[in-house]
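Note that one protein chain of the assembly has been removed; the remaining protein chains are unaltered in position.
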Amino acid sequence: MPAYATNMRLKFPILALILEIITIILFAVFVDYDDGKGHGHDSHSNSSETHHEEKPMDLYPMFQDVHVMIFIGFGFLMTFLKRYGFSSVGINLLLAAFGLQWGLLMQGVWHLVDGKIKINIFKIINADFSTATVLISFGAVLGKTSPVQLLIMTILEITIFSINEHLVATVLEANDVGASMIIHAYGAYFGLAVARVLYRPGLRNGHENEGSVYHSDLFAMIGTVFLWMFWPSFNSAIADPGLTQLTAVINTYLSLAACVLSAYAISSLVEHKGKLDMVHIQNATLAGGVAVGTCADMNIGPFGAMLIGLVAGIISTLGFKFLSPILASSVGIQDTCGVHNLHGMPGILGGLAGPSHSSQILYILTYTHQGDPVMQAAALASSLGFALVGGAVTGFIMKLPFWGQPPDQNCYDDSLYWEVPEEEDENEESLAHADHSKNKAEV
Amino acid sequence: MPAYATNMRLKFPILALILEIITIILFAVFVDYDDGKGHGHDSHSNSSETHHEEKPMDLYPMFQDVHVMIFIGFGFLMTFLKRYGFSSVGINLLLAAFGLQWGLLMQGVWHLVDGKIKINIFKIINADFSTATVLISFGAVLGKTSPVQLLIMTILEITIFSINEHLVATVLEANDVGASMIIHAYGAYFGLAVARVLYRPGLRNGHENEGSVYHSDLFAMIGTVFLWMFWPSFNSAIADPGLTQLTAVINTYLSLAACVLSAYAISSLVEHKGKLDMVHIQNATLAGGVAVGTCADMNIGPFGAMLIGLVAGIISTLGFKFLSPILASSVGIQDTCGVHNLHGMPGILGGLAGPSHSSQILYILTYTHQGDPVMQAAALASSLGFALVGGAVTGFIMKLPFWGQPPDQNCYDDSLYWEVPEEEDENEESLAHADHSKNKAEV
Partner (left out) sequence: MPAYATNMRLKFPILALILEIITIILFAVFVDYDDGKGHGHDSHSNSSETHHEEKPMDLYPMFQDVHVMIFIGFGFLMTFLKRYGFSSVGINLLLAAFGLQWGLLMQGVWHLVDGKIKINIFKIINADFSTATVLISFGAVLGKTSPVQLLIMTILEITIFSINEHLVATVLEANDVGASMIIHAYGAYFGLAVARVLYRPGLRNGHENEGSVYHSDLFAMIGTVFLWMFWPSFNSAIADPGLTQLTAVINTYLSLAACVLSAYAISSLVEHKGKLDMVHIQNATLAGGVAVGTCADMNIGPFGAMLIGLVAGIISTLGFKFLSPILASSVGIQDTCGVHNLHGMPGILGGLAGPSHSSQILYILTYTHQGDPVMQAAALASSLGFALVGGAVTGFIMKLPFWGQPPDQNCYDDSLYWEVPEEEDENEESLAHADHSKNKAEV
């Protein structure tokens, strides 16, 4: 199998170090601290164009909440696989750590001040946001890609994201405070396009490692709950200070609460004997945060937020149960974490639930008054277009045979790229002589 | 066993969806965003009656700390059981997500402004607080109740809580800033009353699943440590801003620190060979936060807070060791998590250590100057009365035979209400052919 040069010894360290050194050089040339003079015009949402922090550290607690979502939330959410926890939380850290540096550059070039990108808390929140797109796409290809492939995806996805973000916020002047469209839908469909290009017929009938064990599901719940708790910060961090920010917090808080009830209800309804399924609980409970994103800072009414959450939880759970198997079998999209159900469909729902009068779904929209529906629709189309085309191109680049992609039989297995401790359960050893097996590692 | 209709397929989804839809309708009629005009009169503590947030988001970091306690803290604290982690963290999420919506309504009806409940950060902190009572009671009946029973308990317990809270804060005008009485003692005795009604003679000699494994005890420590760290936020979140809030933080911080030392010391003293017991460490280290609650914002002196913590750690640990077995064997109260030791007795200690001059235990009380001791005593009595009567009534309703209560042999076992992954340890399979057993799930 010459196509599977999975030894990372040279290619990964060289790529990682070169990327970091190039980034440092670019920072030396282009980046400086924000001295508080002349900033405030960098955002992906025109509602924030007029954003001014009153003090340099005012947004810092919000930033830390978002930071926890990126590194603990996304990282642990993906640890549900029985033998892929090291990669989930470890590669998540790698991609986000590089992505936030790259995002600072890519987002910053649109807003130079005296030829410099001036870093402040607002900028590093947005940098964290840009990495979220990559981490969402990572979920779609989880277990089937090498660290080298994923670093390449990080560069390309964040670069394209920054173009779309600039287009949506500055040219179309659309509202997307919680980024349903430009982060969630974009990240999901980008990842799904990559997954389509990287389709593996050999995994059509599943893989023995593509499942959870009891404790891996509990680790994943750490990610779920931190994402769930801090999502109000995600959707409000770059909102206008004061009552608008409060509105974004309350709408997100309520949408997520309602979403929990509908996700649990539908999970029980569709599963054997009315049991709850951990995949639904870990993911669909969060769909309310995604779906309320675009209109989080609007006056949709507390009950409107709850309705959005209720619908999102239903759609997301049904997607996991019925749509994902179809996507895998008929469309050739093997979506490991089901990002289509958590970020894709709820992200589109969010885009539609935003100030689009053409939407027939939610009567709440009569309450909204912000945003030109044509521009909102254009923003959604732009995000999906950049995602699908960008993801497909990225997928073809990632498919080149020298990036160390794992062979089918080693998918969903940390031991290809990580030193995995051997289990030393002496009881088992005394029984079975342990047959020196990596299989024990998941215990 | 016709009494055990544990299939949730219809009853759980229908109940969950109906509750959520009713709640949304009530929100549509009664709830609106706080526009900053005319609020500030909603609290369970008269010291907060005059509370005014200076900016809408000032309390948001405090809220997030409390949020983490509710969803990570309580959720993971209960994962100590070897086969009940999904339910602990998952049903905790369900009950709290519904409870905070219900709590917003029940607490809000006492403080309508223009016929509306106006939501702000202060209100959602209090809504989180209201769910804490349910999560404490959940600990008392953990492993022995169905999701349907627990949703019913949530509605009733929060409704009764809101009545008692209003009585204590508005009528009696008692102090309970950290809610030793109205949350901790109330939640504990409510749960104990439910547990008494639901007494299971078949579990008199224990149950094979009523214990921990090594990693489940570590998951539980995630809950313990987050509760321990953020308890100063719990006790100070609704205190008067400024120095009063600072006092509440410092008293709670010091009480908890002292409590750790006494809990460890007593655990070692009473256990075989001076070893530490994880049950004590996971729970009794938190008793200082409960016990200092009522007087957290008073000038009890830093050393006074530490004395309260020292005593609480001792009482709580001794309770786990000596009192819980007696309660189970002689009084018929099978208190799974020992909430009597963590919330019950320390909550009463807190009520007494508040501004009650009749207390003989703590000489520090000469320092206090707030609160009428008669009213404080009445507040404690009211909280215990509502808890015991409300819990008993709730217990009888929960005992009705069609809520899907688990049979004795399936207690403390996630697999009754959850899809639990089968362990796929191939080593074992090759040896034993895995006898298709759910027993492997806890590894």
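The letters A and B name the chains in turn, as written, and every chain counts its residues from 1.
Assume a residue touches a chain if its C-beta (ideal position, glycine included) is under 8 Å from a C-beta of that chain, and two chains touch if they have at least 3 such contacts.
Keep in mind that what you see is a predicted model, and the values were worked out from it rather than measured.
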**Request:** Using the touch definition up top, pick the residue from B:Leu269, B:Ile326 or B:Leu400 that touches the left-out chain.
**Result:** B:Leu269
**Message:** Among A:Ile119, A:Val270, A:Val331 or A:Ala378, which one touches the chain that has been omitted from the display?
**Reply:** A:Ile119
**Fill in**
Listed in rising order, the subunit A residues that touch the chain left out are 7-14, 16-17, 19-21, 23-25, 27-28, 31-36, 55-57, 60-61, 64, 67-68, 71-72, 75-76, 79, 83, 85-86, 89-90, 93-94, 97-98, 100-101, 119-121, 124, 147, 215, 219, 222, 417-421, 423-428, 430-431, 441-443
**Fill in**
For subunit B, residues touching the missing partner are 61, 65, 82, 208, 211-215, 217-218, 221-222, 225-226, 228-230, 233, 241-243, 245-247, 249-250, 253-254, 256-258, 260-262, 264-266, 268-269, 271-278, 281, 285, 299, 301-303, 306-307, 310, 428, 431-432, 434-435, 437, 439-440, 442-443
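Keep this in mind: only the chains that are shown with their structure count from here on.
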**Euclidean distance of C-alpha centroids - subunit A vs subunit B, Å** = 33
